[in-house]
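Of the protein chains in this complex, one is absent; all others appear in place.
Chains: A, B and C, in written order; residue numbering restarts at 1 for each.
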Amino acid sequence: MGFDFNNPFGSITELLTSLLINLGLPQPLVSVILAVVGAGILAGVTLTTAGVFNIWLERKIGARFQDRLGPNRVGPFGLFQGIADAIKLTLKEDITPTGADKVVFNVAPLLAVMSVVGLWAVVPFAPQLIGADLNVGVLYVVAIGGVGTLSVIMAGWSSNNKYALLGALRTVAMLISFEIPMVLVLLVPTMLAGSMGMVAIVNGQDVWFLLLAPVAAFVFFVSSLAEVGRTPFDLIEAESEIVAGYNIEYSGMKFGMFMVAEFFHSFTIGALFTVLFLGGWRGPGSETYPILGLVYFVAKTFFMYFIVMWIRYTFPRVRIDQMMALNWKFLTPLALVVVMATAVVDKLALSQGWPRTPVHLALNGTLVLLTLGLMQAYARALRRRVEGMRQPEAGEIAGAAVGPGS
Amino acid sequence: MIPLSWYLILAAGLFTIGLFGVLARRNAVAILMSIELMLNAVILNLVAFWRYGQPVDISGQVFAIIVFAVAASEAAVGLALILSIYRRRSTVAAEDINMLKW
Amino acid sequence: MTAMQAVFLLLGLVTFISAVMVVVSPQLIHAGLWLVLTLAGVAGLFVLLEAPFLAVVQVVIYIGAIAILIIFAIMLTRRMLRDEGRQLNSLWAGALVVTLILYAVLVFLILQEPSLAAASQPIQAESSVLLADLGRALVDVDRFILPFEVASVLLLAALIGAIYVARPMMAGEDRERQE
Partner (left out) sequence: MLDQWIFVAALLPIGLVMAATPIVAGQLLAPRKPNDIKLSTYECGVETVGDTWVQFKVQYYIYALIFVIFDIEAIFLFPWAVAYNQLQLYMVLEGVLFILILAGGLLYAWRKGALEWL
């Protein structure tokens, strides 16, 4: 069995499998060992990237957005800043506050990291290079995200602190609210690809789903930004309102784990967006040279990550009532309409033999125009109401001003 | 291979634990949690019978999903009722909730 | 004992013990977290039963939604986060006896039926095919279209009912605040 350069990842797996079987191990045990090794490599590489490289990248790019230099002391370009941070956090005293529920308090940060690492099991990096090609991949992502919600509520409750609990409740209310448009909009790629498996979704994207369903992509992106708790939705840690949110009592490496989970998560949504809407590893030449597919995937993911950072350093934080209104009165109805319209129009287009891409583009354009029109009408009505309320007020003030003078 | 009876014994265990919770817990929310346990035992039974019966016939899974929907509705309405009673009577102990009894 | 059986026993043990903890743990929040572990164990069993869709649904619905709802309700219905007083009512001993007898009878009946112990898993169709079949079955006029649409009506009724029950409390809250 030679090494097939057109299928390097499959070949490596085969080589390892045959090697272990030749050592006299039974087949099931070999697949378990391979899974453990693969999972270890995956978790190690991604967590190190997130913990060391992404934090450096984010600080550096953030600094450039704000016309600063950013970290530049430790190593070339400050590249080892993340390692220095990690060492610092490790050496900090780890305080468990009095009255805390010790077990729950300690398990919460572990669950937070696990929920993000678990997401990578279904991300296809390149042809043949995927942890687990589950045929329920899309829902698996949602399910593992739910574990993250649980870790927030555990952290907030076990800290025995008003602000932590209040912060946790707000965070959970926000996370679950934004899960609705996200889940609904995930129906669109599922429908277009006819499968929930991530590999099938990538294979189905002869035309990127971003072009077929731009509105769905927009809703998914906004709601996953909120899921991560990134600006403009970082109410999770609104210092001015709830001190520091659910992880206020955490210190040392336990806090570090929450931080790593957050950074890692925003990188992960870049990867998920890439897989679901940007064609994953697909690109010119990636079919013949899978290595190229990996390059495409990483490039697209970092591009999306850059956009997340761009948004973070550009927009101010929204208020929680605005945020809930955005979710329940804008994103959720929009997601419902997108799902229904896509389902009906795609079926009609197929039965009438219309070309798929233009039809979907036209549909999405119409949806955008309709939404904008509705919003404009609503804003007009609101303005009229505000003016109507102001009119008598202005008269009173004028009358009052005239009164004493006359 | 795992015999079907193992699943059934486990599901029966979950069901009876839930039943004990319903009969013995004082807190209404705890009773609701026990009911969720019992419903889960039912779902486990349905799925096990589906798998060992005729997996090509999908009806077992359909039943299970419908039970999920029922469980969610039941939890939502039940907890809303408990919250409402708590507001009026400041109690969540099931034996104190006796407005309909006289 | 095969590897599958070992995995089953492990999952079953976790599920069983955490289920017991749900009903005996004195702190309600702990009971809620034990419930989450029980539900996760059952999700693992669904994976073993080769029903991956139901396994993820179990996690999404039960752990991601119902457990959160229950934990919210626990937090809303307590003056303090620490419990005090008895958690079990006066009938608990009788309840224990009844349920133990019931369990013994159930296990006895299951073990009596030899076909249950002998039943083995038939070869299953490709799981993605099953999933598409499930989707088709739900909207097929000859199969489950009625339960499907009735489920949506049930959910609508639950939504309206629960909001209706919970809303007056919000109004009351406002009044309290104004006073």
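Convention: a contact is a pair of C-beta atoms (placed from the backbone, for glycine too) under 8 Å apart; a residue touches a chain by one contact, two chains touch by 3 or more.
Every value quoted in this text rests on a predicted model; they were computed, and no experiment measured them.
Asks: Give the labels of the shown chains that the missing chain contacts, considering the complete complex.
Replies: Missing chain, whole complex, touching shown chains: A, B, C.
Asks: For the chain left out of this view, which of C:Ala65, C:Leu88 or C:Leu116 touches it?
Replies: Result: among the candidates, C:Ala65 touches the missing chain.
Asks: Among A:Asp94, A:Asp206 or A:Glu387, which residue is in contact with the omitted chain in the full complex?
Replies: Touches the omitted chain: A:Asp94.
Asks: Which chain B residues touch the hidden chain?
Replies: Residues of chain B in touch with the missing chain: 65, 68-69, 72-73, 75-76, 79-80, 83.
Asks: Determine and list the chain C residues touching the chain excluded from the picture.
Replies: So the residues of chain C touching the missing chain come out as 47-48, 50, 52-53, 57, 60-61, 64-66, 68-69, 72-73, 75-76, 78-81, 127-128, 131-136, 138-140, 145, 148-149, 151-153, 155-156, 158-160, 162-163, 166-167, 169-170, 173-174.
Asks: May I ask you to list the residues on chain A that touch the chain which is not drawn?
Replies: 31-32, 35-36, 38-40, 42-44, 47, 86, 89-99, 106, 109-114, 116-118, 120-121, 131-135, 138-140, 159-163, 165-166, 169, 172-173, 176-177, 179-180, 183-184, 186-187, 190-191, 194-196, 243, 248-249, 252-254, 256-257, 320-321, 324-325, 328-329, 332-333, 336, 339-340, 343-344, 346-348, 351
As a working rule, only the chains that are shown with their structure count from here on.
Asks: Name the chain whose C-alpha centroid is most distant from the C-alpha centroid of chain A.
Replies: B
Asks: Using mean C-alpha positions as chain centres, tell me how far chain A is from chain C in Å, no decimals.
Replies: Their C-alpha centroids are separated by 28 Å.
Asks: Using the average of all C-alpha atoms in each chain as its centre, how far is it in Å between chain A and chain B?
Replies: 33
Asks: Please work out the Cα centroid separation of chain B and chain C, and write it as a whole number of Å.
Replies: 6
Asks: Chain C: which residues touch two or more other chains?
Replies: Residues 53, 57, 65.
Asks: Mind pulling the residue numbers of chain B that touch at least two other chains?
Replies: Residues: none.
Asks: Quick one: which bits of chain C touch chain A in the complex? Just the residue numbers, please.
Replies: 3, 29-30, 33, 36, 52-53, 55-57, 59-60, 63-65, 67-68, 71-72, 75, 81, 127-128, 131-132
Asks: Could you pull out which chain C residues touch chain B in their complex?
Replies: Counting only chain C, the residues touching chain B are 2, 4-5, 8, 12, 15-16, 19-20, 22-23, 28, 31-32, 35, 38-39, 42, 45-46, 48-51, 53-54, 57-58, 61-62, 65-66, 69-70, 73-74, 76-77, 86-89, 91-92, 94-96, 98-100, 102-103, 106-107, 110-111, 113, 116-122, 124-125, 130, 133-134, 137-138, 144, 147, 151, 154-155, 157-159, 161-163, 165-166, 168-169, 172.
Asks: With touch defined as at the start, can you tell me which chain B residues reach chain C in the complex?
Replies: Those residues of chain B that touch chain C are 1-10, 12-21, 23-27, 29-30, 32-34, 36-37, 40, 43-44, 47-48, 50-52, 54-56, 58-59, 61-62, 64-66, 68-77, 79-84, 86-87, 92, 94-95.
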